[in-house]
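Partial complex: the chains shown occupy the same locations as in the complete assembly.
Letters are used for the chains, namely A and B, taken in the order the chains are written, and counting of residues starts over at 1 for each.
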Amino acid sequence: MPLLIRGGTVVNHDHSRRADVLIHGETIAAVATAIEAPAGSAIIDAGGCYVMPGGIDPHTHLEMPFMGTVTADDFESGTKAALTGGTTMVVDHCLPDPGQSLLSAYQDWRRKSEVAAADYGFHMAVTSWSKQIHDEMETVVKTYGINTFKHFMAYKGALMVNDDELYNSFARCAGLGAMPLVHAENGDIVARMQEAMMARGVTGPEGHAYSRPPEVEGEATNRAIMIADMTGTPLYVVHTSCREAHEAIARARAAGKRVYGEPLIQHLLLDAREYASKDWNHSAQRVMSPPFRDKVHQDSLWAGLQAGSLQVVATDHCAFTTEQKRFGLDDFRKIPNGTGGLEDRMPLLWTAGVGTGRLTKEEFVAVTSANIARILNIYPRKGAVATGSDADLVVWDPAATKAIRASTQFSRIDYNVFEGFTCTGAPAITLSRGKIAWKDGDLRAGKGDGRYIERPAFPPV
Amino acid sequence: MPLLIRGGTVVNHDHSRRADVLIHGETIAAVATAIEAPAGSAIIDAGGCYVMPGGIDPHTHLEMPFMGTVTADDFESGTKAALTGGTTMVVDHCLPDPGQSLLSAYQDWRRKSEVAAADYGFHMAVTSWSKQIHDEMETVVKTYGINTFKHFMAYKGALMVNDDELYNSFARCAGLGAMPLVHAENGDIVARMQEAMMARGVTGPEGHAYSRPPEVEGEATNRAIMIADMTGTPLYVVHTSCREAHEAIARARAAGKRVYGEPLIQHLLLDAREYASKDWNHSAQRVMSPPFRDKVHQDSLWAGLQAGSLQVVATDHCAFTTEQKRFGLDDFRKIPNGTGGLEDRMPLLWTAGVGTGRLTKEEFVAVTSANIARILNIYPRKGAVATGSDADLVVWDPAATKAIRASTQFSRIDYNVFEGFTCTGAPAITLSRGKIAWKDGDLRAGKGDGRYIERPAFPPV
């Protein structure tokens, strides 16, 4: 049955116009003014609304084992939360255990992700280096459709890789037409700063923030850029949270290098004062890496989105319950790192970005879907309202308001770091490959409705 | 008769793909893989070629009175030259005489432009300030479809306006939803430096360059940005030729300001050594403002195009014959300022940009048409290969070579500043609103085939 979205304003990353959108099956069949409804069409009235590409969140951790526990949202609850907020695709991290084959890790993640209610893809993590990993990377790219490899410059003794390993893996990426991603913090220095904090008796969540200052992220970002440059590969820096990191990226781009930066909605809106709470739970719930920063860094991130030196807004959705957070009651180093956001990213960014005049609505589409799809090489299948694209769409009501409350959220955790924020601008309807996934509070997408999205390699460097 | 362009790769600013393009009348009717040719279609075989939006040159001066003479190319010869090089639209400058009404100047320019063979629009120059100009600007925007006003910060005693006038005009632009453009050089300082050069006996073309150093352009650019910021309007800086000017723009953008920069193909490829020629004619032919710069500035401009801190590549096509140049034989201040380029911009930029790996082909489209169309508010009517867009297209043969020679050019001047350059990558066919305007050396577009393109205002600030 064809579906016609009528009367809205179609917003793409480069242009907006009044137009109707006709969907056949999973795909957009036409975008034009005044489309005649084919016989038997269902009709969605988008009057007063924007019709935009569904959001893509390029950075999630669903059902991920980490620091001795497992993230609270799995692929089902996570993607359902996403859909309610207008996000129709996530890119999660496939994280091999120490010594585990990349191929086997991939199989594990495919298994876990079968319950997903929205589309998804993977980044593959490289957490050590060996001939086996070198060889398996080819299969990951060519057979599994993964064109990005994630590297952790922090989490010493666990996920961290050193410069030699980064060089090797980046060079391999260059040869395969894949792109490296980095979590950029200097793990050696973080470890020493953590020790110093503990030695001074600073054991609470504020110690987490003190031991990971912006300088430590800025340095690692700068270093990863140099290494990527030496191997000739572009680079994607996840969760760019501070001025120093942003400036390292901007400097590289100003020299013609192909480097991308991804601020999180958390870092755009929340700041380090959260760790000054008297309530351990409050602060611990907000423990993530990088931590929230002083306000001055937010200005830098917003300006980066405006100037184009930062391209993507993500969530690093990595949800742990308060109970899980309490593993670190006596030692901040044991608090599982991560916060939620999948459900809230789109309305929050609209409110704080478009609502304030900082971003145009086209830029909103760019940083929540189109740029991501382009960088991850799935555009315009995803990220565009265009003939032939997947009908992953959000009918966005700029007048709708949404109060963020843990008590009504879909995510499985018991709090929300944005508790009390009120958004103006929210999805009225989310469509996933042509089907209404969510409408007016009614979640229709089901477990397993999501599909794995292969992402083709770039031409090798 | 429908026209089908078959077998090519369609390149837009954000994506490329194998697709056919179907044209009905003046408009693109479909872009899709394997389009069935409608009955009676003409067919163009684009195998091995790229099908791209026709180039837009946002900066020309056709049949313009200047420094006591008139530019050698008029709207007919200029737009024909453009079409042979893949450029399907120009935006020219409507330049009122001292004291002349903007409205009357507009009429003059419409008259001159009736002979145009390709589409065109206008920027309106504001060369002084008065209540009348303030009032007429509204008509220019609302009735004439001109959403850009040009300001000269140089040419003291002629076109130059001072900071007070800039503020007034920029503020008026903000209120009307128009955007100011600036020629950014400090005219007071240029005048003094010229005097100093003449006083030292430096009367040749090299004196032109010495009296307009990069610092003088960088300063004016920085100043115009501040004034635009105070009035709340975006700003477009024409012929950004040097690192200092580019850095002023980049700094502004890094602070979230909406500022655009336009390098010329000349400044990307030619440098100040041209003025060291023993041959007065050679040097004088290359006299333009800003002058060619040292090589280091080229690196900055290219990096700006890569990073997105510069958005547009233009020509400032303003052609004077050697004979005209010789007015300034004894005094470089009297050499008419300007060079050509309309015919050569696209093949040169492809060769030096895409051919070297500095730009992707999508970026080529962005800086030669799509960004321009977006900034000038005519996208996607112009600047896109998309259903509903004007069928201004170029079938680009990446294997074609073109040697640039004055002896074979369409422009009416007797030399070419790119004489001897050989391009790899050139148009096989240029289409203007669905008609073949140029094909394999055969110019089919005729006098008067061009149409005036109105550009709607932006929402006022």
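Just so we're on the same page, a contact is a pair of C-beta atoms (placed from the backbone, for glycine too) under 8 Å apart; a residue touches a chain by one contact, two chains touch by 3 or more.
Predicted model, so just to flag it, every value in this text is computed and none were measured.
Visitor: How many copies of the chain make up the whole complex, given that 2 are shown?
Guide: 4
By definition in this document, only the chains that are shown with their structure count from here on.
Visitor: What angle of turn lays chain A on top of chain B when you fit their CA atoms, given in steps of 5 degrees?
Guide: 180
Visitor: Based only on mean CA positions, could you tell me how far chain A sits from chain B in angstrom?
Guide: Here the centre of chain B sits 39 Å away from the centre of chain A.
Visitor: Once bound in the complex, which stretches of chain A touch chain B?
Guide: Residue positions touching the partner: 13-15, 31-32, 250, 253-256, 258, 302-304, 306-309, 358, 370, 374, 379-380, 387-388.
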